[in-house]
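A short worksheet on the structure shown next.
With one protein chain removed, the remaining protein chains of the complex are shown where they sit.
Naming follows writing order (A and B), and every chain is counted from residue 1.
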Amino acid sequence: MSLGYYFLLPVIFSFLTPFFKKMSSVSLRGSSVLLNLFLFLQTLQYTQMSMPQISQFSIAPPVGIAFVLDNFSLLFLLIFTFSGFIVSLYMMWYFKVSDSTHEARFYVFFSMLIAGSIGMILSCDIFNVYIFFEITGISSYALSAYNKDKMGLEAGIKYLIIGSVASIFIVFAIMLIYLQIGTVNIGLIAQRYSEIDPKIAVLIALMLFIGFGTKAELFPMNFWAPDIYQGSSSHVNGLFSSVVAKAYLFVLFHLFYLFGLNTQYTILLMSLGAITFLVSELTALNQKDIKRLFAYSTLGQLGILFMALASNSSQTISGALFHLTSHSISKLLIFLALGIIIHKLKDTKISIVGDFKSMFLTVILVIGFLSVLGIPPFSGFVGKILILKGFALAHNYMAIAFILIVSIIEAVYFFRLIAIMLDKSRTKVAVSIGFINYIVLGGLGLLIILLGVYPSILTHYTDLATNALLEPQSYLNYALGVGL
Amino acid sequence: MNLKKEFRLKHIVLSLLSSALMLSILGLLLHVKSGLHKSVGDIILTLNMETATANAVTSVVTFFRGIDTLGEVTVLFLATTGIALMLSTSQRTYEKVVHQESFILNIGSKLLLNVIILFGVYIIIHGHLSPGGGFQGGVVIATAFLLLFLANPNMHLNHFILTLGESLSGATFVLVGLIGLFKINILFGNFLPNPVSEIGELVSGGIIPIIYIIVGIKVGSEMSVIVEYFIKEDNKKEVSNA
Partner (left out) sequence: MLDFFNSNETIHFIITVSTMLLFTIGLYGVFTQKNLVKVLISFDIMETALFLFFIGLHYDFGRVAPIVDGNLNTFTNMVDPVPQAMILTTIVIGLAILALGLSFGIEYFRLTGTNDISKMNELRD
């Protein structure tokens, strides 16, 4: 199967959605589930094949564009297709609207969000990456404003303005790259990057960093994120934190390592990641809205990932990739479960975690919280231990102490939430959960426990991914079209 | 009407800061174009004779970087869906405002309509022979409908045909790519015959004019839909439920 199907099939599905309104809404949701399931199964098949794989468009690179899959992007592809499948399965229960045109538009934006993120990680041409960046961007602006209430529209407007600033910086950087080097193929740029004028190289690196870093929620450009999370629906928040932010993180670090910038800017990125972690966890302590609280929690975990991915040692990067996968699954679980509660209680203050009566949801939420925090036997614990082990091997004891101290701050608000949830003296409202949601949420919870108890299933892939990131010669060969 | 603009300190500081930023970048940018490397455009120009297209920009847009054009068409489709999401009226109550039409403007615009659409179609079809192409021609066709709306704001466009045109042309674009995959094993490859001797003729270049025609239909219908949604906003007056 060609890699182009990851983008072409969702595009055909989106273009044909206006015709679905003649049929029932079950057929629309069902076909979305089938499409995402097909893409996920194809990705599982790719894990058995030899890497890298290439699929060219129109003409061979470096003159043309191609999609290249190596072990590093395979890990992210697994996360994205899995998240797409889970959310489309969850949405089979969620809506009960009678307006099928409105619902069809949701599926257009949802499919294009996943397809755009996948295109960003597969493409080997930096202008093509910008196009997919815009596809993902427009889908997320529309998904933020989907409910058309005052908060949603405000979130959409703010996100659009911030996203436009980021895209202007990226366009400027691409223009400077083309003026200096004469090509936009990532392989050729990586080969010739050391030959450009050093002052302009600094300017290009700064612009790429501001552009992708704004959308990847790095300090000091992440002030927009909690507002956006508060204004969108909860399942959209789950998509944002497990798919969209990780895609921009991928592009940032992929270019960082390929262009050879990892020798100069390591300290800067690590300290910015550390500041992100500290500031987000401190601000999360006195939040009163639960979606904002989890937005700050996502920012904090992304700060840890920045710290770990920017360090040059392979153990830390392998741990960071494990933690990234576990964080995607856990945050998706938390936001999807919160979606059911918010839909029933119609309020978003923190105390709603104590106002529902469902043993299943309580267990699921506790699993999610403890996994993000990093308590054994859940997968978040394995991720954090691997990162700390990597820092210990690199003799970076300050980073270990920093992460442990700020994790205590994180533990404060998570245990406060659990205490509210288990408080028996509050009046509780029963929540109805659809049959499919039992399967979806239960499956995610079991996956978290499985990864926590048998981490070797995933560490095999994260080690392969780390090797592919730090030794990118085979990827560069495919991007340059050698041997095609 | 008071036209005096108040000068706030924040504005002055921000303008000085942005000027300083730009001046510092300016020093770098004056030497940015260097002849260090041969750019990929020179390689494409030497390869262009094989695609038998007279306009090199068209062959770059539709063939060498065809997936960028598919992405851009998708972006326009997403924007149209977003505007339809925001401004569609099935969920709110409003009262229609009927505007006055002008008789002369009505007749004159209907006379010009055919000429403008013909011009747009000419630009689309000759995209590979002269400057122009799908995007430019599509916008010209949408301008024709804009002229009709300006003359008669109570007009309605047939949404069914426009949506049909949009969806089917988008699906055809992807199908052309998939046919290339099945026939010659390259996605979006040029599978129709394109002999070099036909350069400059209307039927030349293989799939390149076909892609541009598809893009022209899509852009034309999408821009018409956007224009209609924005102009119809003027025809609504909110009914306040007392």
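Convention: a residue touches a chain if its C-beta (ideal position, glycine included) is under 8 Å from a C-beta of that chain, and two chains touch if they have at least 3 such contacts.
Since this is a predicted model, take the numbers as computed values, not measurements.
Student: Kindly state which of the options A:L16, A:V165, A:L278 or A:I409 is in contact with the chain not pictured.
Tutor: A:V165
Student: Would you mind spotting which of A:G84, A:G116 or A:G156 touches the chain that isn't drawn?
Tutor: From the options A:G84, A:G116 or A:G156, the contact with the absent chain belongs to A:G156.
Student: Just one of A:A104, A:A145 or A:I181 touches the chain that is missing; which is it?
Tutor: Per the contact definition at the top, the residue touching the missing chain is A:A145.
Student: I'm checking contacts with the chain that's been left out. Which of A:S58, A:N262 or A:Q287 qualifies?
Tutor: A:Q287
Student: Contacts of chain B with the missing chain: which residues?
Tutor: Answer for chain B: residues 10-11, 14-15, 18-19, 21-22, 25-26, 29-30, 32-33, 39-42, 44-46, 48-49, 54-57, 59-61, 64-65, 68-69, 71-72, 75-76, 78-79, 82-83, 86-87, 130-131, 135, 199-200, 219, 226, 229-230, 233, 238 touch the chain left out.
Student: Tell me where the left-out chain touches chain A, residue by residue.
Tutor: On the side of chain A, residues 127, 131, 134, 137-138, 141-142, 145, 148-151, 153-158, 160-161, 164-165, 167-168, 171-172, 174-175, 178-179, 184, 226-227, 230-231, 283, 286-288, 292 touch the unshown chain.
Simple rule for what comes next: only the chains that are shown with their structure count from here on.
Student: If you average the CA atoms of chain A and of chain B, how far apart do the two points sit, in angstrom?
Tutor: Roughly 31 Å separates the two chain centres.
Student: Provide the residue numbers of chain A that touch chain B in the complex, in ascending order.
Tutor: Interface residues on the chain A side: 2, 4, 7-8, 11-12, 14-16, 18-19, 55-59, 62-65, 99, 101-102, 105, 108-109, 112, 119, 127-128, 131-132, 134-135, 138-139, 141-142, 145-146, 148, 176, 178-185, 192, 195-197, 199-200, 203.
Student: Which of the residues in chain B end up touching chain A in this complex?
Tutor: Interface residues on chain B, with respect to chain A: 25, 28, 31-34, 36-41, 43-44, 47, 63-68, 70-72, 74-75, 77-79, 81-82, 84-86, 88, 90-91, 163, 166-167, 170-171, 174, 177-178, 181, 186-190.
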